[in-house]
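Structure first, commentary second.
Only a part of the assembly is drawn; its chains keep their places, and the rest are absent.
As written, the chains take the letters A and B, and residue 1 is the first residue of each chain.
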Amino acid sequence: MTDAVRRHDPEVRGFASDNWAGVHPEVLEALALANGGHQTSYGTDDYTEALQHVFARHFGERAQVYPVATGTGANVVALQALLPRWGAVITADTAHVNADECGAAEKVGGIKIYPVESPDGKLTPELVDRQSWGRGHEHRAQPLAVSLTQSTEMGTCYSIEEIRALCDHAHDQGMMVHLDGARLANAAAHLGAGLGEITTDAGVDIVSFGGTKNGLMMAEAVVVLTPERIDEITYLRMSSTQLVSKMRFVSVQLEALLAGNLWLRNALHANAMATRLATAAARIEGVRIARPVQSNGVFAVLPPEVAERLRKRFPFHTWDESTGEVRWMCAFDTTPQDVDAFVEALETEMRA
Amino acid sequence: MTDAVRRHDPEVRGFASDNWAGVHPEVLEALALANGGHQTSYGTDDYTEALQHVFARHFGERAQVYPVATGTGANVVALQALLPRWGAVITADTAHVNADECGAAEKVGGIKIYPVESPDGKLTPELVDRQSWGRGHEHRAQPLAVSLTQSTEMGTCYSIEEIRALCDHAHDQGMMVHLDGARLANAAAHLGAGLGEITTDAGVDIVSFGGTKNGLMMAEAVVVLTPERIDEITYLRMSSTQLVSKMRFVSVQLEALLAGNLWLRNALHANAMATRLATAAARIEGVRIARPVQSNGVFAVLPPEVAERLRKRFPFHTWDESTGEVRWMCAFDTTPQDVDAFVEALETEMRA
């Protein structure tokens, strides 16, 4: 029996982040399945090899999958694969790779980021064009990639047409397209489309596929969709510290997610909980839902002192101190009872 | 029930590497314990906080632990913490950070490595001095750290006195000491000493503590032993892509290993299996044990064609093509029967 002890109440959940959740029980099962015996390390094991087929079914026959440990790792490896040493990437200012990764892209890859202000976390061809210029001019780090986030940090989703328009626009200018899909499943669930439909088929070149926020323990992947145009991920993954030795345990998590429909079940559920929450909260006077609810996050504006009191019972993050906007995230394990209790508490605090 | 399927025979083991092994059953238990409910992400959870005390018991009250995802990540973060932007580190040429990490230290940290040829994988003050010069000379990347590996890539161990002598020597010259402890438990088990005795007490400044090769799934840690002398690991961990979001699942693995004596049981067992293997193999004519067996690895010289045939039944790596030296690694899950079957096969093939 393990010497580790349970240190938390497994029935307490909040709305702070989908990565505050634990892992889906099927994932623990999968880890147990993959255990025992010896398997080659660093990705030549049977689970990682099988994973190629799993991803090919979702992302198309040419897709290649490279499991990594963290989402930041996936982003940094993917962007390096797209860019020469002097390349730059255009992102929304709120993109995780620009705003939340402590400068990892700059530091590990020497990559310049051109952030574009975007009120809803989405880029458009017009927004891209604000930074897509100066080609051939050696004073300007060359904008050779665009990075989209789907669903965005603001809980919004690109439609398939929007992604296609951005990819076409980028490709026309000689830029490649990276998609940070830390919450790609939530977007697919919202759009009612397959993972490949909203990436490969729309023209995306490379994806950071996120499993962790959708019920895995720690499992992300770089998915190469247009192999003839990218450099060698294997070396980039290793030299960027992202090659996991017992990779079977990363790969089997991804298999558990994608071999069947766990990815979709989890995402649909989290999205539905967000919608339930937004719908109920919107009815409360003084609470304003600030953005379209298109995935598993709800952004709301309410009086700061109410937020303060409410947070003591259910943790969640403030998104913008100046406007009083808060973020409520639902996860695969959020229950309708969680939502209802939260809404009730919100109602009570609003009245207090 | 998970959609993942078992793809391997959990009873088949070889001698290729300790990271070909799976995870100890107690680790799966621990992961299940930590599951359920919400916990803050990125290391402020209850498991990571508790881990500080676990590490303090082993490494001393001032020790600080920062869990990371990969051993390369631990090394790169630790070395950056010790070195200014113009700093260099002296290592044995066979050190993992020099020989096996695809240039990650150079790439992520811009760190220059001064490798020193070392026949047994160990440094000595004399070997260090081959590169420890040129202080104050701006043309020379300043040697400001020494990195030891314990146990070494060659299966050898530094004695406590040897480590202390190296630390004293390094500190006298203004250098700090990093210890790559991917197999630190095996060394402690061999030396019959505690983890703190062979690190903190001997003067080491920072440790890459390895859990994965000793029965964990993926869990390593940067352990800071002399906090007043190092920079801020938190930022380095994030900007080097090594901050795991659901960190409770990394931390609980390390707790499972170190809260009781799993670390020691696993290491003693793996070491004992190596000794059993070396002892038996040494008796076979034509097989020569090439290095002292001081941890869980056995290095042997045998005819290449024998190695070739033997490898088909039990995977293992060639260490040096030119001499015919091979490496046989034992793991926490290697059984006496595995060893005996392997020795029998070796004997048969030698006679064939």
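To be clear about the criterion, a residue touches a chain if its C-beta (ideal position, glycine included) is under 8 Å from a C-beta of that chain, and two chains touch if they have at least 3 such contacts.
Predicted model, so just to flag it, every value in this text is computed and none were measured.
Colleague: Taking the 2 displayed chains as part of a homomeric complex, how many copies does that complex include in this file?
Modeller: Taking the entire complex into account, the copy number is 4.
Keep in mind that, in the parts below, only the chains that are shown with their structure count from here on.
Colleague: Just curious, how far off is subunit B from subunit A if you go by their C-alpha centres, in Å?
Modeller: 32
Colleague: Please give the residue numbers of subunit B that touch subunit A in the complex, ascending.
Modeller: Per the touch definition, subunit B meets subunit A at residues 1-14, 16-17, 19-23, 25-41, 45-47, 50, 69-73, 76, 101-104, 107-108, 212-213, 217-218, 235, 238-246, 248-250, 252, 255-256, 259-262, 315, 331.
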